[in-house]
Each structure stands twice: as structure tokens, then as C-alpha cells.
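The block underneath contains the structure these notes are about, expressed in C-alpha cells.
Note that this complex is displayed minus one protein chain, with the remaining chains in position.
We just call them A, B and C in the order they show up, numbering each chain from 1.
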Amino acid sequence: MKGAEQKMLRKVQYYETDRMGIAHHANYLHWMEEARILFMEELGFAYERMEAEGILSPVRAVQLEYLQSCTFGDLLTVEVRVLSFDKVVLRLGYTISKNGQDDCICRATSDHVFLDPEGHFVRIHRRLPEFTEKIEQCIHKQGRDVC
Amino acid sequence: MKGAEQKMLRKVQYYETDRMGIAHHANYLHWMEEARILFMEELGFAYERMEAEGILSPVRAVQLEYLQSCTFGDLLTVEVRVLSFDKVVLRLGYTISKNGQDDCICRATSDHVFLDPEGHFVRIHRRLPEFTEKIEQCIHKQGRDVC
Amino acid sequence: MKGAEQKMLRKVQYYETDRMGIAHHANYLHWMEEARILFMEELGFAYERMEAEGILSPVRAVQLEYLQSCTFGDLLTVEVRVLSFDKVVLRLGYTISKNGQDDCICRATSDHVFLDPEGHFVRIHRRLPEFTEKIEQCIHKQGRDVC
Partner (left out) sequence: MKGAEQKMLRKVQYYETDRMGIAHHANYLHWMEEARILFMEELGFAYERMEAEGILSPVRAVQLEYLQSCTFGDLLTVEVRVLSFDKVVLRLGYTISKNGQDDCICRATSDHVFLDPEGHFVRIHRRLPEFTEKIEQCIHKQGRDVC
């Protein structure tokens, strides 16, 4: 995936496998979360900062396609980028590959909204305009790079 | 959801919550799996039987929409039904509600293919015609009931 | 185990297995937690009540002996009882068996203390004397029954 903002390397753990001998499909949501948190950190919006601002961004939807399996010992590369942001819903895209190969073993998206601790929608472009700005830069930059 | 083939009741466990105070979104894939396994069992195709026949049915794709959260102590109802089956991909639909309320807290689908232990596609309608038959009955029956 | 206060039945889930084909050893702590929460509920001290009283009881120590394995589809019986309570540390004992067999597949203990939300020790026998009373009754009752 060209235009990726964040590349995370991550080994598949033994406790993530199931009796089919492969990583259980629920773990991919953990890996996506790990990569997303690093991505936000690199953008300057670490979880701790958002929390201090009183902004939560729960997951509203996910979509995953499992193209190949992976197992204990495989070294995963999880790439994250911004797909869209309409000021309410932020959609991130993920591609996972293994052992330095080009093949994508999983393609996924996650949708996020922004809430205050009482659960009300936060107008993030007013509350944290520099966040909206950064996110929009990501979309533009990727727009140029991605095939 | 009318036309559901299987209703599973399931308490949210303490260890399934995260520090936002709600069940972590990855657990929903566990609950879907639990409900799917019961559903297949009721159709007469328990996991053990499929395994004995040498047929695996890994997850190829999932989609989840998280509409409301749930937490420790909530009693979930997970309903499963067959959405489609084109002889290659079986798509199941899920709705999750909590504490006997009508509101759906999560809507989801999962796609499955049928493989032999070497990872080759199995022509399930030839290998296990009674499976295809049963699954098609589920679609038809649901076709009549669902709004 | 004679003298058990609580017997919980629980199927091993597919997602709890690992590539050795058996339930991964970390899941036993989940099962112990599930059984402990039910046990406390039956004693009249459901988690919700303790939380409302402002009393947390984190795990201070655990010990597990894995005697036999179990796997997907096995029906577990998890039994809990009070081993000791010195007004500071509550020690619970667990035995896990499978599929109605007498053999114990796991023997375990967990130690718990009682804290307020600031993390200070709560003198539980003063704050909630009926709790101490109930717990002591469990020890005595078991004292008579257990071999």
C-alpha cells in the first residue's frame, strides 16, 4: 500500500493461534488497534492526549477480508492510512502482509466517531481543528501516492 | 430479526471489558463464532461432524456495525441466519441485542468457504449435498419471515 | 470436591484453543473469574453490589496446576470454594473437571484483597460485616464436608 502513514511490525504470538494451526481471526482487530494507536501517536494525537482533551473515539464499524492465513512466528507488517473523514466519521484503511512478502494477507477498514465522556458527539473540527487539519493532509498526501 | 435460525443467550464477562468500561469490540467476533457453532450444530452439521468429513470452513470476511455498547453483566441475545449461499461462499447474518431489549446493539455478517485439510476448495454441494439442501431451506424459510 | 459452594458448567470455545489443539492455559483464569463472580453473586455479594459499596477486590495471586488438557467442545465443571480468610486476604480454591468425569483437570487458587477506589485497604469486616460472616460460614461448612 503506497501512501501508508504508519507501518507496524509485529510477530504473531503462540497464544493467538487456534486449533486450525493459524492465528484466530479475532486477533486481527487487536493488531489493527495497535497500529491505529501508533498512527495517531505519530500524527501527534496520542491516546493520552485525546483522553486529556476529553475525547473518545470508539469503533463504529469494521470490515475485514482474510486473504491468507498467518501463524505463530510470522512477522506481520500492518499499514494504516486515512481513507476518508467527513467531520463525523473517520475511516481508516489497513493492509496486513507477512514475512516481508508483497502479498496482502488481510485488507480492512475501521470507522470511528468522536464523543465526549457523556457519549455526545464532539464537533472535532471545532474542538481540535489541528486534528482535522492533520487528518485532511493525510488524505491529500495519500491521494497523490496511491495507485 | 425474524427468520433467525438460532438464538443464543450469553452474558458479557468481566474479562471482556476494556478501560472505556465497555466490552472490547474484538469480542463480538468470539460471540458470533459461539452462535455460529451452535447454529451449525442445530442444523445437524456440528463442527465435529464437518471435521470428521475433512471439511474446514474458515472465515473469509466479516463486517460489523457497532450501534450501542454493552458491558459486564449484560445479557446478550445473538441471532444468526443464512443470508446467502452460492455454493462457494456462505454468508451468515447476525444481530446482537441486550437485556431483552428490541434495539439491536450490533449488526454483522461473516463469509465462509469450504476447504479440505490441504486448503483446496471443496465442492460442498457434491461432497455433502444434505448440507447445501439444509442451508437453502434456511434461506427460503427466512425469505418468507423476514421484514 | 465436596464442600463446593458453586458449580459452573461451561463449554470450551473454539477461540480458546491454540495450535497444540488444546485450550490455551491463560483461559483458565477467565473460567475461574466467571465461576468466582457467580459464587459471589450466590452469596449475595454480586459484583454490582460491591461496586456500589465502593469495594474492589483485585486478584493478588494465583496458582494453577494443569493436570490434563481440554479442548473445543469439552463441557467443563468449575467448582469454587473458600479456602481461608484472615480479614485481609480471601483465598478461593477451584477444581475443574470435564465431561462429567471425576478426574480433576486443573486445581487452582486465587487470592483477593479489598480496596476502596483510591486503592487503600478496606477493613471489610467493619465495612461489610455480613460479608465476613457469610465467608466464614463457607469455610466452616466446607470444613465439615471436605475429605
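The rule is simple: a residue touches a chain if its C-beta (ideal position, glycine included) is under 8 Å from a C-beta of that chain, and two chains touch if they have at least 3 such contacts.
This structure is a prediction, so every number in the text was calculated from the model and none was measured.
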* Structure fact -> Sole touch to the unshown chain from C:Val62, C:Val88 or C:Ile139: residue C:Val62
* Looking at A:Gly54, A:Gly73 or A:Pro117, which residue reaches the missing chain? -> A:Gly73
* Absent-chain interface as seen on chain A, which is shown -> 13-15, 29-30, 33-34, 37, 47-48, 72-73
* Structure fact -> Residues on chain C facing the left-out chain by the touch rule are 20, 22, 25-27, 29-30, 33, 56, 58-66, 69
* To do: Write the list of chain B residues that the hidden chain touches.
  => 14-15, 17-22, 24, 26, 71-72
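Simple rule for what comes next: only the chains that are shown with their structure count from here on.
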* With chains as vertices joined when they touch, what's the shape: line, ring, star, complete or other? -> complete
* To do: Can you grab the rotation angle between chain A and chain C? Superpose on CA, round to the nearest 5°.
  => 180
* To do: Would you mind pulling out the distance in Å between where the CA atoms of chain B average out and where those of chain C do?
  => 31
* Which integer distance in Å separates the CA centroid of chain A from that of chain C? -> 37
* Where chain A and chain B are represented by their mean Cα positions, the distance between them in whole Å -> 25
* To do: Would you mind listing the residues of chain C that make contact with two or more other chains?
  => 14-15, 72
